[in-house]
Every structure is written in C-alpha cells, then in structure tokens.
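Only a single protein chain was left out; the remaining protein chains are all shown in position.
The letters A, B and C name the chains in turn, as written, and every chain counts its residues from 1.
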Amino acid sequence: MKISIGCDHIVTDIKNHIVKYLEDKGHEVIDNGTYDNVRTHYPIYGKKTAKKVVNKEADLGIVICGTGVGITTSANKIKGIRAALVRDVSTAKYAKEELNANVIGIGGRITGIGLMEEIIDTFISTKYKETEENKELIKSIDDMIEDGSYVNDEHLFDDLLEKWDKGYYHD
Amino acid sequence: MKISIGCDHIVTDIKNHIVKYLEDKGHEVIDNGTYDNVRTHYPIYGKKTAKKVVNKEADLGIVICGTGVGITTSANKIKGIRAALVRDVSTAKYAKEELNANVIGIGGRITGIGLMEEIIDTFISTKYKETEENKELIKSIDDMIEDGSYVNDEHLFDDLLEKWDKGYYHD
Amino acid sequence: MKVIIGSDTKGFELKAYLVNFLSSEGYKVMDMTPDPNLNFVESARLVSEEVLKEEDNFGIVIDEYGAGSFMVANKIKGVVCAEVSDEHSARMTKEHNNANIISLGSGIVGKTLAKNVVMSFLNNNYSGGRHQIRVDMLNRLA
Partner (left out) sequence: MKVIIGSDTKGFELKAYLVNFLSSEGYKVMDMTPDPNLNFVESARLVSEEVLKEEDNFGIVIDEYGAGSFMVANKIKGVVCAEVSDEHSARMTKEHNNANIISLGSGIVGKTLAKNVVMSFLNNNYSGGRHQIRVDMLNRLA
C-alpha cells in the first residue's frame, strides 16, 4: 500500500522508525517530514500528509506528534480526510471499518512503539464495511467543509511564518 | 528520593532516559541494569530492583520491560513488594494513595515517554493515605508470601541459567 | 466558563455520569443532548456550535469510540478537538493546542479514567507563546 506520513520535530525518530517498519513490510512510504529535530509547526506536516491522501497519491495517511492532537486535528481539517486519533487498537479498527478513516493519528509521547505498530498494522489491514447507515454518516462528515481548496494553497501559512521569523510569537 | 530501577534488554534506552530524567529532578537512582541490549531475562532485574526496596536501600522501585508484565510480576512476587503495572496516571495515584504501592511497572513498548514521565512523577509525589480499611488490605497482600527469604538468594536462578547456556531453551 | 457536553446513544450513560460529576464539582454544565437518540454527527455538531459562542467554553463529545465525534468537531473552524484517553494528553493538549473540546469513547475509557481526563484538562491552562502560531495555522483550515 502507499502510505503518506508526517510528524513534528518532537517525534522525528519515532516517525523514522515507522517509515522503516512499513517499508520492511513492503509498503511504499511518502515521508512528508519533518526530517530533523529543528523546531517547526505540526499543521504544516498534517496538511502535507493529508494532501497526498485526498489527491490520491497515497492510500492512507499516518500523522504523529507529541500527543497526536495537533497534527491529527490539522489533517482532519482537510476536506475529504477522516482522521482518527487513537491510543488503542479497537478504535483504529472501528474507524476504518465503520467510518472509512483515511488518516490515523498517534501520540508519539503517549503510545509506545509496540502498541503503535499494532495500531498501524490493524488500521492498514482492516477493510471498510459499507452500510447505508455509515455511508450517510461519512457523507455528513465530508460535507461539513464546503470549500476545501486551501489544501492546494502552498502559501496558506506564509504570513504566519513571516510573523514567526520576526519574533512575533514568543514564550 | 532514592529510586531503584530495572529493565530488560528490550527497553534499556528507555530506562536510561528515565534514569537521567529522575537524576535531573534531584533523585538518587540505583540502576540495577540491564545495561545494554544483550538478550537477558526480566526476572533477574525485577528481583534485583525489588530487593533494594524491601531491604530499604531505596524508597521506591521502577521496572520496565516490553509490556511491563513480566518484570512487574517478578517484582511483585517478592515479599513486601506491592507493584502496580499501569498505562495511566490515575492507577499510579490510586496504587500509592490506597495500597501504598512501592514499585511501579510500565510497558516500554506500550506507553510513550511523556505519559511515562507523568506516571512516574505522580507515583513519586503521591502520598499513602492510611485508613483502617486499606491497612488491612495491605496486610492481607503482604501476608500472602510466608517465607520470602529467596529474595536474598543470589543463586536462585543459577541452574536455569546453566540450562540456558547449554541450549536447553530454544525457539 | 461553561462545560458544554453531548453524546450519541452509546455515549449517553457516560455523559450522564460526567454531567452529574461536574455539576457536583460546581461546574456550570450545559447538556446539549437530553435526547438519547442522536447520532454522533448531530451530537458533536450541537456541542461544537455551542462551545464556539463564548471563548472560555469547554466541550465534551462522547460516542462509543470517540472517533466519529472527533472527526465531526474538527471539521468546524475554530474547534480544536482532542480525542483522549489518558491524563497526560489531556493536560498537554490544553497547554499546547488550546483545545476547546475533548472527545471520549464510552466503550474505551472507564468512568474513573474519563473523570480524571476531564479534570486534567480543566485544571490546566493554555501556554500561548510559540504554540500560538500552530493554533493560528489550525484556524486557517476548515
């Protein structure tokens, strides 16, 4: 399968481990970064990873940050993405089987590597079981965002990053 | 506080991280090993870590293996040890507050580093709140092992290790 | 600050438990789903829209797994919904993501843990600072 993956700078090592884990299993992985531990911003990588999925360049997406919340939220805010943020295998299975989830999010500082691997394996291998009821729920979710064209805007965050560079955001 | 810590060869890196984390917070840590990734056996380190606690050389123990099950079970089988194996902060707090738990076990391949740190912080900072009821429960638990002298037997596993070396145990 | 809460059918019992617990702790709680027959699209929308009315509102959305409610709430601009089942995530997402809703799976978390996850969220504060650029980015989406 073709998997799009992304992370923030807190969990790059864990992302790298998962990339290798998936490649060893024969999957093709698109690594959207980040690629090092230099401070950056999770919505950039959530959006990049999601874009490959909605544009059909990848079958599924995996996103990882510290808790998973920030990057999975950013991915889910892309039209066509149904992302599940999980800490257990059961929810991963349900999200794929019933909601045809196309992105799975995990907290790299919350969930250990062994559990993470089983969550991802289950997410990839579980098949969506279409019913009239869940088709309608999925349509309702997908219809919530009307104009999703911002997914293709490469400059969506430019002004914010400029403010960052100027020191506007400081602790 | 004085903390006795032990792990198996699967999670040595995680144990090392926690040792540093605790020392940075000003705790004194007794690291019972294992110290590298050479295949070894979790009961050796569960017993060593527990021994320091029952002999009052340490105030509390921390044990980590893949799931936490094996090493925490071995620690709990030492007379005087009440070990809790957790994946959440609530159980760590309860175990200390109500059962005066003196060892905490965590699965290094199950729980991420951030959650693990918060579990350990909570376990260390929570105080036992003695009641008549929980005192009696604790006594019942402690009385279950009658002769606990094997904790001081350094040769308890010698014959098993000899069988291991002779290739008796093989996959 | 108000706690806005809602659930679908399967989350109804956990919702009732949390409404009761939070009220007894002195929180002002608004139950958006007295009707036990809603699906999670309906319940999560009702909660999200109410949460957005005031800046310091906090929402809780519940269904069996928490996954459906998370998808729905996070499609709405201004919502940062955290699907959580541990106390550390609850604290960190309040501090770093300024999450305004949490999603719970009634089939996944027990009541004691659910209660403690909610309290871990309520007892912590957003850190702001460098984290604000990421929240500003999230608000560009959806």
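Assume a residue touches a chain if its C-beta (ideal position, glycine included) is under 8 Å from a C-beta of that chain, and two chains touch if they have at least 3 such contacts.
The model shown is predicted, which means the values in this text are computed figures rather than measured ones.
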Could you tell me which of the visible chains the hidden chain touches?
A, B, C
For a quick check of understanding: of B:Cys7, B:Val54 or B:Ile110, which residue touches the chain that isn't displayed?
B:Ile110
By the document's definition of touch, the residue of B:Ile5, B:Val19, B:Ala58 or B:Ala95 touching the omitted chain is B:Ala95
Please give every residue of chain A in contact with the chain that is not shown.
87-90, 114-115, 118-119
Touching residues on chain C - with respect to the absent chain:
64-65, 105-113
Just the residue numbers, please: which parts of chain B touch the chain that's not shown?
39, 41-44, 47, 66-70, 72-74, 76-78, 82-88, 90-91, 94-95, 99, 101, 107, 109-110, 137, 140-141, 144-145, 150, 156-157, 160-161, 163-164, 169-171
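Here is the rule we go by: only the chains that are shown with their structure count from here on.
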Mean-CA-position distance for chain B and chain A (Å)
36
Separation of mean Cα positions, chain C and chain A [Å, integer]
20
Within chain A, the set of residues that touch 2 or more other chains is 66-67, 107, 109-110
Pull out every residue in chain C that's touching 2 or more other chains.
86, 88-89, 92
